[in-house]
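Omission of a single protein chain aside, the complex is shown with its protein chains in their original locations.
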Amino acid sequence: MPWRLLRFGLSKSHPEPRMFTAHDKLKPSYDVVIIGGGGHGLASAYYLGRDHGITNVAVLEKGYIGGGNTGRNTTIIRSNYLTPEGVKFYDKSVDLWKDLSEEFDLNLFYSTRGHFTLAHTDSAMRTMRWRAEVNKHYGISSEVVGPEEVKRQAPQIDLSCGGHAPIMGALYHAPGAVARHDAVAWGYGRGADQRGAEIHQQTAVTGIEVKGGKVVGVHTTKGFISTNKVICAVAGFTPRITDMVGIKTPIFVHPLQAMVSEPMKPWLDTILVSGSLHIYVSQSARGELVMGASLDPYEVQSTRSTLDFPEGLAAHLLDMFPFLSHAKVVRQWAGMADMTPDFAPIMGKTAIEGFYLDSGWGTWGFKATPVCGKTMAWTVANDTPHELITGFSLDRFRNYSLTGEKGAASVGH
Amino acid sequence: MNAPIRISPLFDVQAPLGPKWSHVDAMQTPASFGSADGAKLALAGIGDVSFRRRAGVKGPGAAAALAELGIATPERPNSFLRMACGTLVARMGRTEFMVEDAAGGTRTAQMHAQTPGAGVYPVPRFDAALVVTGERAIELFRQSCAFDFSSLVLPEQPLVMTSMVGVGVTVVAIDDPSGPYYRVWCDGTYGGYLWATLVEVASDLGGGAVGLEALGRLAQ
Partner (left out) sequence: MKLMTCPINGSRPVSEFVYWGEIRPMPDAATCSDDEWADYVFNRNGAPGVKKEWWCHTPSNTWFIAERDTEKDKVLRTYLHGEDE
């Protein structure tokens, strides 16, 4: 390693190619335009090229790659959801994750840790049993365990949680993992770029041209481009884009905040989530505790953070781990979460021909990045929803056929 | 002594401290927590007056319904008054009232017996009711609540609805020759938590739980 670094230092021209090509200008037209250079948009571009040979593709990003929720999340990957649609979908994603480091030749620091969802009440225990049964039915490793197993894997925990909310048991999901989020965006970006897709940063979409119910082009801050297919993968910005084509959705935007502590020696290997205490925590490869809670209580369409958040989170964390009372918080931030009423995403075709949504990813979409890219690419290439996403169509709200994931996604994400 | 038929919402958190008990208005209530009660009272005392009988009423016709029973109502929202008979009448918001009997009073019984007319909605009350006393009471509130109680103008008989250690509370500040003291009401189900937390903070300030004997007329 140091030799390689030395070579970098001494070379006149940079010996390594850049992650991806910088294009000065947009072409007048593309086969597919993807709005949003987060993990989902870049993965869609990657699979369009790799699986379907569609390479005349532009990814338009108003800021920089991975600067949205892709680079703001707490990187938890799991598949122990509640509905059959959700479980099958996220399980496919967990499968895809495992090979990505090799596929990209880039270390994603994908690290399987095991994932506990703690139950402090009888009703939470019931939800855990239900989830375990749905999960096992689809062949996913998921089981209800007692408090002693939690203690074994996280010996520092106070099982009584300060006497407020004694832990009765937990749903344990061995495949639960974390990964390095920006590497995911960069890996997919580089892979898409190598296959011919163009990534344009600092390029915002300002309007979408629709004629006779069909997409014909996109207005951007760098001019107009014509295209018949647009994928909208902009997370918290989704309502601003759907307003451009006049589509109504149930999406509402609340901030989701997170914070990290100062780095410490490794002591917490597993991922812990508690719905009752509104908190989840894991320890990153750098030694920081990565911590989050549930959604902010009201709509805000910006990435401001608040003091209430670390105060509340710290209080609950200390219930679980009193010894952390001297740990310092070093950073906090927020992302804009595109929430849906049933905590399931909104994906696929819409009433406007050529306008595809990959949205409603709220607080739980990082883990789905690979499978979203793959199924969105398939859906666009075939102009038919991929079988894994039929339960996520926008139409479900018109038909009252919701895909209720709240029990598995409201704090655990 | 008669067996109590009403149980204070604070009983479960008080009993482990082993106070000397008394029965007031058929409720078992701590008479004394020990010889230090008086000293605590002067610094930051927390007393229990949940035994007082109370009744609530709200709606556009509420003030008139109270007037019919001869119960006076405060003119301004968020203030209280004390009738000559000792009855405490609190006005919360524009059209909601809470009435608390003085010892031996029958006002609330009359309210319960009244058939509500149009625009009159009885509100059942299951409060934990505390008295907070002492020169460090303001400090106690500063550590448990975001509302600044030192901003209150006592002669106006102010009433405040706010959140204290996360619990919704109604508070009145009472001007007294011995110094201001406070009455605090919250839903009884949160009472044990509120009481225990306030007692813990009060202990840091040299105060703590106090019984009825030390409270004396402040229990009124």
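A few points about this structure:
Letters A and B name the chains as they come in the text, with residue numbers starting at 1 for each one.
Heads up, the rule we're going with is that a residue touches a chain if its C-beta (ideal position, glycine included) is under 8 Å from a C-beta of that chain, and two chains touch if they have at least 3 such contacts.
Owing to the predicted nature of the structure, the values given are computational and were not obtained by experimental measurement.
Put simply, the missing chain touches A, B once the whole complex is considered. The chain that is not drawn here is touched, among residues A:V205, A:I251 or A:V273, by A:I251.
For the chain missing from the display, the contacting residue among B:G18, B:P60, B:P77 or B:G119 is B:P77, taking the whole complex into account. For subunit A, the list of residues touching the undisplayed chain reads 238-240, 242-243, 248-253, 297-302, 304, 306-308, 338, 341, 397-400. Residues of subunit B that touch the chain left out of the display are 77-78, 92-94, 146-147, 160-163, 168-170.
Heads up, the rule we're going with is that only the chains that are shown with their structure count from here on.
Subunit A and subunit B have Cα centroids separated by 50 Å.
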